[in-house]
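In this view, the complex is presented without one of its protein chains, the others remaining in place.
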Amino acid sequence: MEVNSLTAMAILVLASYIFFYLPASRLRGVLVLIMLGIIGYALVATVAEMPTFGASANPPHNEVYQRYLHQAVEDTGAINAIAAIITDYRAFDTLGEVTVLFTAIAAALSNLKAH
Amino acid sequence: MEDLLVRIICRLVVPFVQLYGLYVITHGHLSPGGGFAGGAIVGASMILFALAFNLEAGSRKLSHDISLLMESGGAIGFILAGFVAMLLGQNFLTNKAAGFPLGVPGNLFSSGAIFFFSVAIGFKVGSTMCTLFYNLIEGSDRHRSSE
Amino acid sequence: MIDIEVLSKLFNNYYYFAAIILFIIGFHTMLTHANLIKKIIGMNIMETAAFLIFVSIGYIEGGRAPILDEGFDQIYMNPLPQALILTGIVVAVSVTAYALSLIIKLYQHYGTVDADEIARIRSYKP
Partner (left out) sequence: MNLNYEHLPVIIVALLLLAAFLEPIVYRHKKSWAAPLVIASMAFFALSSLYLMAAVNYHGPFNYYLGGWAPPFGIELEIDYLAVFLLLTFSVIGLIAIVYGLQDLKHGLKDEVLGWYFTLYLLLMASMAGISVTNDLFNMYVFVEISAISACAIISIKESRECIEASLKYLILSTLGSGCILLATAMLYMITGHLNIGYLNDVLPRVMSHYPNNILISLGFFVVGYGVKAALFPLHVWLPDAHTAAPSPSSAVLSGLVIKVYAAAFLKVFLKAYPREIFLEIPVMEIVLFLSVLAILYGSIVAMVQEDIKKMLAYSSIAQIGYVFLGFSLMGQRAVAGGLLHIFNHAMMKSMLFLAAGIIIYSTGIRRIRDMKGLGVKLPLTMGAFTIGALSMVGIPGTNGFISKWQLALGALDLGRPIIVVVILLSSLLNCLYYMPIVINAFFGVKGEPELEIGKVPGVMLYSILFLGFGIIFFGIYPAPLLAFLQKTVTAIL
């Protein structure tokens, strides 16, 4: 399936413009459907081209994957490879994640208390 | 809601839920789960308590001061543990190379800083869940009472 | 235009396909519904679609969950996407909680959670 995603992208950009300026109406509904249809077509065309689902030769199963499985126990001492990743290999992400939770608390509390 | 049955069952269940949550937190490096899942379970137990009884009873169990302290404490612990590695001459958040004892893989007290991180995350997530719940409920309650 | 090869590929990649459909549904909900709660639900559907597509990248046919206590001759799933999505879920939860707190306050000020209604109230100047 040939697809020019750039048209889809341009329409996505224009779409958001229209959504926020057109009042809710039937016309807006139709326009939204048409635009989402085009975006959906582009995405479906991408799905048809993606690496096969579940194949062990897919690009993500590369040396990084091998290292995480074969050396995680030796590197981190954790049997659960996911725990090894979130708290050791990529612990900075987890710090960010904890911070997101804290930000949500701070944001929600400040908003609830301010009014 | 004033339902005796719900309250009795809740009193029975909540300790087990919390125990299970603690189990999931502390066994994060050995089995599926970890700080996030376990923290969510512990937080859910507090929410269950507040739902079965009422908000005041819930906040008496976990006062605002303590939950504020736990919020910050979990995250601060995480960062300080990262700095410990730095003081030991390694990069931020280093585990093995900084000399945290890894122990025997498969034991409960193994994997160095990961165990500590899981516990810190568990604290943080659990307290966040119930703080958010209480405050959202209080926010909408205050409105209802003012009407 | 649509040949059998493409269809079989779509069929093989059914997880991705479902994720795309979810994404479109979420997008549509987010953009067309005036009810703010529904907008938030659409937002969550959209993010879930992104998580689904991310986490299904890590799937390997016949693989086990990456708990490495059975030796290395097993096939394990790719743990990296799962770890990343754990982060992503927490992010989505946080955004939802904050958005809901905003909606509570908005409801207290305007008495409605309908975006069009709020716009109407705002434009009305006595």
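We just call them A, B and C in the order they show up, numbering each chain from 1.
Following the convention adopted for this analysis, contacts are C-beta pairs under 8 Å (C-beta built on N, C-alpha and C of every residue); 3 or more make two chains touch, one makes a residue touch a chain.
Computed from a prediction, not measured in an experiment: that's the story for all the values here.
Q: Need the list of shown chains touched by the one chain that isn't shown.
A: Its contacts among the visible chains are A, B, C.
Q: Among B:39, B:82 or B:139, which residue is in contact with the omitted chain in the full complex?
A: Missing-chain contact among the listed residues: B:82.
Q: Per the definition of touch given earlier, which of C:10, C:30 or C:60 contacts the omitted chain?
A: C:30
Q: Quickly run down the residues of subunit B that touch the omitted chain.
A: 65, 68-69, 71-72, 75-76, 79-80, 82-83, 86-95, 97-98
Q: Tell me, which residues in subunit C touch the chain that this view leaves out?
A: Residues 23, 26-27, 30, 36, 39-40, 43, 46-47, 49-51, 53-54, 57, 81, 84, 87-88, 91, 94-95, 98-99, 102-103, 105-106, 109-110, 118, 122 of subunit C touch the chain absent from view.
Q: When the complex is taken as a whole, what residues of subunit A touch the one chain not shown?
A: These residues touch the chain not displayed: 3, 5-6, 8-10, 12-14, 16-17, 20-21, 42-43, 45-46, 49-51, 58-65, 67-68, 88-93, 95-97, 99-100, 102-104, 106-107, 109-111, 113-115.
Note that only the chains that are shown with their structure count from here on.
Q: What pattern do the touching chains form: line, ring, star, complete or other?
A: complete
Q: Could you put a whole-Å number on the gap between the CA centroids of subunit A and subunit C?
A: 8
Q: Using the average of all C-alpha atoms in each chain as its centre, how far is it in Å between subunit B and subunit C?
A: 25
Q: Where the centres are mean C-alpha positions, what is the separation of subunit A from subunit B, in Å?
A: 26
Q: Multi-chain contacts only, two chains or more: what residues does subunit B have there?
A: 30-32, 106, 125, 132, 135-136, 139
Q: Residues of subunit C that touch two or more other chains: which are they?
A: Residues 67, 69, 86, 90, 97, 101, 104-105, 108 of subunit C each touch two or more of the other chains.
Q: If we count contacts the way the header does, which residues on subunit B are in touch with subunit C in the complex?
A: 30-32, 36, 106, 125, 132, 135-136, 139-140, 143
Q: In the complex, go through subunit B and note every residue touching subunit A.
A: Touch residues, subunit B against subunit A: 28-32, 34-35, 71-72, 74-75, 78-79, 82, 92-93, 95-96, 102-103, 105-106, 110-114, 117-118, 120-121, 124-125, 128, 131-132, 135-136, 138-139.
Q: Okay, in this complex, where on subunit A does subunit B touch?
A: Residues of subunit A touching subunit B: 73, 75-80, 82-84, 86-88, 91-92, 94-95, 98-99, 101-102, 104-105, 108-109, 112.
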